[in-house]
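The complex appears here without one of its protein chains, the remainder shown in place.
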Amino acid sequence: MRLNDEQQMLQDSVARLMADKGPVSRLRELRDNRDEKGYDQPLWQAMVEAGLTGILVPEEHGGIAFGLVGAGLVAQEIGRNLSVTPFLSTAVLGATALSTGATAEQQSQWLPAIAEGTALVALAVDEGAKHRPDNLSTRYEGGKISGDKLLVLDGHVADLLLVAATDGSGSALYLVDPKASGVTIERTIMVDSRNAARIRFDNVDAEPMADGAAALQTALRAGRAVLAAELAGLSREVFERTLGYLKERKQFGRLIGTFQALQHRAAQLMIDVTMTEALALQALDACDNNADDADAQVFAAKGKAARTALLAGQEGVQMHGGIGMTDEFDIGFFLKRARAGGETLGDANFCADRFATLGGY
Amino acid sequence: MRLNDEQQMLQDSVARLMADKGPVSRLRELRDNRDEKGYDQPLWQAMVEAGLTGILVPEEHGGIAFGLVGAGLVAQEIGRNLSVTPFLSTAVLGATALSTGATAEQQSQWLPAIAEGTALVALAVDEGAKHRPDNLSTRYEGGKISGDKLLVLDGHVADLLLVAATDGSGSALYLVDPKASGVTIERTIMVDSRNAARIRFDNVDAEPMADGAAALQTALRAGRAVLAAELAGLSREVFERTLGYLKERKQFGRLIGTFQALQHRAAQLMIDVTMTEALALQALDACDNNADDADAQVFAAKGKAARTALLAGQEGVQMHGGIGMTDEFDIGFFLKRARAGGETLGDANFCADRFATLGGY
Amino acid sequence: MSDLEQFRAETREWLQANCPEEMRQPVRGPEDHCWGGRKWQFQSDAQRVWMERMAEKGWTAPQWPQEYGGGGLTPEQAAILDEEMKRINARTPVSNFGFWMLGPALLKFGSDELKRKHLPPICRGEIRWCQGYSEPNAGSDLASLQTRAEDKGDHFLVNGQKIWTSYADKADWIFCLVRTDPNATKHNGISFVLFDMETPGVTTRPIELISGESPFCETFFDDVKVEKDAVVGELNRGWDVAKYLLTHERNNIGGEPPGYLKGRALGPLAAEHVGTENGKLADSALRADIARLETDHMAFRALVAKVRAEAEAGEGVGALSAVLKYYGTELNKRRYELMMDAMGAEGLEWESERTQGGMFASEWLRSKGNSIEGGTSEVMLGIVSKRVLGLPDA
Partner (left out) sequence: MSDLEQFRAETREWLQANCPEEMRQPVRGPEDHCWGGRKWQFQSDAQRVWMERMAEKGWTAPQWPQEYGGGGLTPEQAAILDEEMKRINARTPVSNFGFWMLGPALLKFGSDELKRKHLPPICRGEIRWCQGYSEPNAGSDLASLQTRAEDKGDHFLVNGQKIWTSYADKADWIFCLVRTDPNATKHNGISFVLFDMETPGVTTRPIELISGESPFCETFFDDVKVEKDAVVGELNRGWDVAKYLLTHERNNIGGEPPGYLKGRALGPLAAEHVGTENGKLADSALRADIARLETDHMAFRALVAKVRAEAEAGEGVGALSAVLKYYGTELNKRRYELMMDAMGAEGLEWESERTQGGMFASEWLRSKGNSIEGGTSEVMLGIVSKRVLGLPDA
């Protein structure tokens, strides 16, 4: 697919915004200052003002309803700059879940707040080391939820928790107030310096949605597709920084970019990055158009993006040599995010497994 | 492990024998002449005279009982020259099965004949596209065998068939006369120009062994280990021919072996080949010593050898360019044998699966 | 009804009326592909009739100008024709290097005279072309070619040897790179000339491939007389034409496998051979490998679609064609390896009816040439690193 003019404009303006207000140096500051909120508040505010927090919120709730392709374009720039915001948790996962499955009342309460930037939302799905959304232990019974969750992105600053639980008949999302009695939240800082929380729910009041099952599935799909775009952007940035280094670093009296073995590997990396970008956008577009194979495309895109980002991070560090191993240099941040982002909402093997099942083998 | 003097002498003499009497050009002749027997009879006769047919036959039955390391050394040279003989079917699989599990009478009848070169033996195990020796449909009941076998190496020239069948309690080997009533043999010529047969057994007289289950398992293990050595030898030969070409072929006014990308790939291939050789010998030695992890070593060796030989074949053709694609040039024969040998007695995935199971995961 | 809608309706009706039933059956093997030319033996009346009817409409070369025998269709119309043909599974009526390669070169570089002389016979399927590029010592380094065309006043005298000439033994004419100025630097002094394969002094010898097929020949030129007006483009500037065609050729590779795997999904095919457990392939490593391959292929198709969309918007493909050539052929090789993994012993039989004479192994072996012919993978990566990434030479 090619971007239309509107999408192209969005991409240009977001690229400027993220490079100006959310560069990698901000991630470093937040990490080094052990920031309490753990995300870039001025940047988030700027995103609110630009309407980006409402990019998936329907217009009647104050959003701009730009669709997943739009959200993916934002995520690409987030990936390039490693900008730290609750965009994925709130503007993508939260907004998609609520607009898909919430009751009219729930939507009116939360969707405008998301668009206006007055509420952060976190999705609580995972329970163990690996993402297994169809095999949950967390129970919903008689209006109450009990269970243990982890990898709840931005869980320690959220105003609303959307908790995946099973009532015996299947998995669905439920609304939980993080301040409700029985909720215990432990902030955990991940290798990529992002926030995730471990949250215990001990017989906590929970509110069902109109269609919490659809909300869960649709949010997961949207999140995977947007993460694919973020990882594609990250990969592109690592590739470009590495290519720049190959054109600048000398050893043995010549630019290291003149060594053919590195040239071929750089070319192969570029090809993977370029394909990953194309696939991520195509998958986002397939979701927006409710294409028949949208699920397969999203699993392919997320799986491919996870592999490409990790490869880019590995090659980026290796080709930078010793300097790439230092914390002072930025490239390591990309490698760390590549792994964390790759793991989130299902790693490459998870995606391949689903992709194969959809393919009938 | 390192070879002892005796083993070193064996290797040297076999290397001379195979290079003299069984070079790749013989394979080409046999193929082009559509040889009826389908194997190199003069070479086989020379191997009989050198005692190699009895390399796994106990001395009391006229063999030299050199052990699997010895058989592996022979197989390495067979791999280097693509020599076409019933060594695997008769001298390895047949001799191992009979000396492991046959009755004293059966041993006296067949083992001297193998050593003397007066009998060829073929093992009939596989029944479908893939090697699944623990899941057989061929039945043994009341002294009779019924079932369909394929990939029976040298099956159309064998004097004795060892047929894997189940009597309901487990898989074991049974002796069948290929001329017995109810046996239908179809010679099939494989991509590597070797023989394999499809054989139908329709209520055929069969003779049980003393321990046909052990005979089957031990023969399969020996066969895999020896095949690993053959594929290691094949890989070494492809590597050396390709390295020679890199030092001889010019393009763009320079030897193609000066291109760094090819240099690194050649180095990586050499490393894989060298590791594969070391692992194959170690696995053979582990079998000879009945080491605790002999099974794991053999699965590792066969799996690794299958992957290395295929990689060598692929890189060999690619680095030779157009000439490598021609039938007139020999390199394609190695690629063909790499795939056929890799498939025989369990491909790399089969071996990895068994290896993982033995590792408890 | 818009013009395009009307075009679609008329096309559908015409195809329905004119495409013989037999030409709507899937292609069973290479012999079902109509190459055309003086030596062509039609497999059936239907094959001949279908070619002639399409040629009459100009639809054997839908987008070429009508004055040269083409259909004069716009890209949108050509896409509709393509869709309508696919809808009824209509076979390609005729195809050879004249359509894929020489035609585009002539349309871009040829004189009006050359176009009038050569394009209509191509469109009518009367002349089958082959390509004379590579030489034994000029493979990846094509520009070092040594076949000479000496200027003898009223004609050239061509001497030398080509290799990898596709179907030279079956073709009628050749387009050929020859050195017309031996004193010029490597890339200069090469001309792109056309001549009849029946000219005295031309001999061919088929090359048998490891796959058992012989689609290529060695071709020898011994004092072959070639008309001086048979040069496409400027004298000594043949490299420009060749480069254009190489890029064009690489563009045509979309990573879709030919032959047996065409249109067949690998996963279900593997399931037939290795079996399933709980609905999943019994060989779980193979399942993972196939899923990774198909994921990569989906990514590749997304890239191809993007490149095509950009090309249609006039952004040009340029060196990205090397990306597509490289990755498409490498994917194809991976796919055939996995097919062989899946088929096991059944894929290995060579001389048997069961495998139609070793079709599976033959296609697997043939795929190894994909990353050599038309520019090796190594050359493609070199082009990408130099021209796309801008990495410097040593």
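Just so it is clear, A, B and C label the chains in written order, and each chain counts residues from 1 on its own.
As a convention for this text, a residue touches a chain if its C-beta (ideal position, glycine included) is under 8 Å from a C-beta of that chain, and two chains touch if they have at least 3 such contacts.
If you're wondering where the values come from, they're calculated on a predicted model, not measured in any experiment.
Shown chains touched by the hidden chain across the complete assembly: A, B, C.
Among the residues A:40, A:154, A:272 or A:347, only A:347 touches the chain that is left out of the figure. Of A:151, A:183, A:199 or A:278, it is A:151 that touches the chain left out of the display.
The hidden chain makes contact, of the residues B:16, B:34 or B:247, with B:247.
Annotation for subunit B: contacts to the undisplayed chain at residues 1-2, 243, 246-247, 254-255, 257-260, 263-264, 266-268, 270-271, 274-276, 278-279, 281-282, 296-297, 299-301, 303-304, 349, 351-353, 355-357, 359-361.
The chain not displayed touches subunit A at residues 126, 128-131, 150-151, 188-193, 196, 250-253, 259, 261-262, 310, 314, 317-318, 321-322, 324-328, 332, 335-336, 339-340, 343, 347, 349-350, 352-353.
Take subunit C: the residues that touch the chain left off the picture are 280, 284-285, 287-289, 291, 394.
Following the convention adopted for this analysis, only the chains that are shown with their structure count from here on.
Separating the centre of subunit A from that of subunit B, both taken as means of CA atoms, is a distance of 51 Å. Centre to centre, using the average C-alpha position, subunit A and subunit C are separated by 42 Å. A straight line joining the Cα centres of subunit B and subunit C is 40 Å long. Within subunit A, residues 259-260, 263-264 each touch two or more of the remaining chains. In subunit C, the residues touching two or more other chains are 378, 381.
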